[in-house]
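The complex appears here minus one protein chain, its other protein chains still in place.
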Amino acid sequence: MRLLAVGCCLIALAACQRERRDLRPSPTSLAVFGSAGRESELQPGGAQPDLNVTNPYQGSAAAIAEGQRLFSWYNCAGCHANGGGAIGPPLIKEEWTYGGEPANLFDTIVKGRPNGMPSWGGRIPEYQIWQIVAFVRSLNNKEPKSATPARNDTIQQDPGALLPKSGGGVTK
Amino acid sequence: MSTLVTSVKAPAIDASQREQLESAWRNKPGIAEWFSVTTHQAIGKRYIVTAFIFLLLGGIEALFMRLQLAAPENTLLGPVRYNQMFTMHGTTMMFLFAVPVMEGMGVYLVPLMLGTRNVAFPRLNAFGYWIYLAGGLLLYGAALTNTLPDAGWFAYPPLSGPNFSPGKGVDVWAQMITFTEISAMCVAVELIVTILRMRAPGMSLNRMPMFCWSMLVQSFMIIFAMPAVMVASTVFLLNDRTIGTHFVNPAEGGDPLLYQHLFWFFGHPEVYIIFLPALGMISSILETHSRRGVFGYPALVLSLVGNGFVAFGLWVHHMFATGLPQIGEAYFTAASMMIAITSGVQIFCWLATLWTGRLQLTAAMHFIFGFIFIFVIGGMTGVMLASIPLDLQVHDTYFVVAHFHYVLIGGALFPLFGAFHYWFPKFTGRMIDEKLGKIAFWILFFGFNLTFFPMHIAGLHGMTRRIYTYAAEMGWGQTNLLATAGAITIAFGGVIFIVNVLRSLSRGARADTNPWEAGTLEWAADSPPANYNFVNLPLITARYPLWTERSERGIVVGMRNDRREVLITTLMDAEPHHRSVLPGSSIWPFLTALGFSIGLVGSVAAFYWYYIASVLGMIGLIGWFWPRQPLDIKP
Partner (left out) sequence: MKRAVLGSLAASTAFAQQSALDAAGPNAYRIKLLGAVFLVLLGLIFLIVIALALIPLARRHRGIEQEPLEQRNQPSQLTERKLAGSVGAATVITVLILFGLVIISVVAGKTVSGPSNRANALVIEITGNQWWWAVRYANDDASRIAVTANELHIPVGRPVMIRGTSNDVIHSFWVPSLQGKRDLIPSHVTTDWIQADRPGRFRGQCAEFCGLQHAHMALWVVAEPAEQFEAWLTHQLQAAIPPSEPVKQRGQQVFLNSGCVLCHAIQGTTAAGQVGPDLTHFASRLTIAAGTLANNKGNLAGWIADPQNIKAGTHMATIPVKSEDVQPLLEYMETLQ
């Protein structure tokens, strides 16, 4: 009987992270320039303990899906296409110039990088940056396969506005 | 062929014959046997009990929904949970309750009514049940891990696609459909063969009980309709979600309307699949409690068959708002209204039966009258919905919710409850308490109308479906509060019914074989029936065998009773053709179902589990079909 209860608890934990939907980000993740954005390890007042920055949305299917949407809406695809790279470098790779860990990706997006990567800090709220980080990681198979969508609905660029942009009306 | 079919006067039951049958058809005690049982009464009961549990679960989900909607801007359920709740409610009721319970009633009653000892494929019967159970466990097991589908019981893409329904909830839903549809098709196949080839000699098709006709038509409908939903959910949606296809992805050339067409090609016949057995139940109950054969047997049969055909020509009426060409849509308007004719003819025949009958107002009859009241209202709103302009105003509003609950609960659930009261003595050997049954009826009837009638009004006043809350100034608060009060009343009525069943099981008066003095064959078996149903298989000379003179009843002699033997007869006139040996208990259906289930459940997580399903299922099937000499078949 107890074994059954333990088994049920274990099963219940199995999907916890994947099915999580944190609709409202916690206040701390709304702060701009989280502590992962520092350039130097030197700080006044003595050594500070190393902060282990993890992606709060790691493994969450809803966050990865939202990151996929934001990737398109904030026009990351404009330079990086769907991960294969266009005028910007590809985002599916083993060797990352500025590091491929979640904290590094967060850093890159917040601060920008030389030769064209804009600094999104102060524009995109932190929690959304983490969602985009989760999505980029999922492109590299670093997120659990079960939480990663099998495909994007829109592989082609510019999927929106399927109505013709020209007029077609009769009013003067 | 050494079987003699003769109209000798039925001799006194030979004790040694009964002993032989008892031992040949015995289900041994013990847990291994419990998993191996292939007698149709046991499997039928399992279907009914399991489906009833799902009915209760679906009802709880409905109660949660109603409690959330009782007041404007209520905070009992947020959008995430509410969406999951209505998805689970619809899915449970449609896939895990309504079709399986009708299958269960069919599996139990059809062999009894036909005068044979089991269904045509006993092991397939068992397999169908285990697959159904696995599907239900998949869905509710996922509920335990918070992996609930939330895209509605119909799961339209692109909302149900990988982009807009992240996580595994919709995958679980799509795969669960595989289980329930396989189960339904198993039962459909075996019922068709049983009804067409295993009737008692002399039971030509025009002497077959109406319930068997309804199960026959329903089974054919299942075979044609279920594959469509398997393609839509598994091939299109599940593959889009898991392996990157674009069948129903509009952005890359797929079409969400393709999914809708296939889903509703199944979805509309589905409700008639649920409804048709209920029509058969009504005929059975009505004729017995009017003490006359139901009026217009040929018209009723033709209406059933017509219903089955026309039901396949209606599906676009679920899609009138999608902008399909008007001329095409008009055809479906005509067809949707025409199906009212087939239902109407049946109601007219039943009214004729009532008018010339000597009525016994048992609890079951109360439910029949309740059916007439509720289903006719539902039918009338259905005719309104068939009209495109009207449908475009009330589609996807609570008006439609009211309509389909009226036809489904009135048309299927009330007859089902009537059937429970009517056949309770046969299933359990005890009489159910009539007074409590009538009380339960009135509470259910009143509660049902209180819940769903106001929804017509809410729908006309603009309340759309699938909304987790609404603003106070919309003006829907009052009707929703009434509906919630009604829902609680229904729950109360359900509780009374359950109390009645439990009390009657333990303390009800013992029932003899035919307490209602009915005319059809199932009332000749013991209450409850022995595993072999009848000591002597009957010879049929009239439509109502038990209403013929005893001196004119014949039996079949020459069958072997030391093994599970049944008589196969010809299709039209049921002349004896040959004897067939049915397998006894076997663990292989369970093991095969287990093998496939493990694989199919795992496939929700990763694709390679399909290979595991194939291998395990193949092992099970090899064991199942391992050749055995016919004469060596042990009971």
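Which chain is which? They are A and B, in the order written, and residues in each are numbered from 1.
Throughout what follows, a residue touches a chain if its C-beta (ideal position, glycine included) is under 8 Å from a C-beta of that chain, and two chains touch if they have at least 3 such contacts.
Treat the numbers as computed from the prediction; the structure is a model and nothing was measured.
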item: Which residue of B:Asp391, B:Asp433, B:Glu522 or B:Glu565 touches the chain not shown here; value: B:Asp391
item: Which of B:Ser23, B:Asn206 or B:Thr464 contacts the chain that the document leaves out; value: B:Thr464
item: Candidate in contact with the missing chain, chosen from B:Leu304, B:Ile377 or B:Ala487; value: B:Ile377
item: Residue among B:Gly244, B:Gly475 or B:Gly602 touching the omitted chain; value: B:Gly475
item: Absent chain, residues of subunit B that touch it; value: 78-80, 83, 151-152, 156, 158-159, 163-164, 250-251, 255-257, 290-293, 295-296, 299, 321-323, 326, 329-330, 333-334, 337-338, 340-341, 344-345, 347-349, 351-352, 354-361, 369, 372-373, 376-377, 380, 383-384, 386-397, 457, 460-462, 464-470, 473-476, 517, 519, 544, 547
item: Touching residues (missing chain, whole complex) on subunit A; value: 21, 23-25, 30-32, 66, 69, 73-74, 122-125, 127-128, 159-163, 166-172
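Assume only the chains that are shown with their structure count from here on.
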item: List of subunit A residues in touch with subunit B within their complex; value: 8, 11-12, 14-16, 18-19, 21, 23, 61-62, 64-65, 68-69, 145-147, 149-156, 159
item: Complex contact set, residues of subunit B against subunit A; value: 80, 141-142, 144-148, 158, 161-164, 166-169, 240-244, 246, 249-252, 605-606
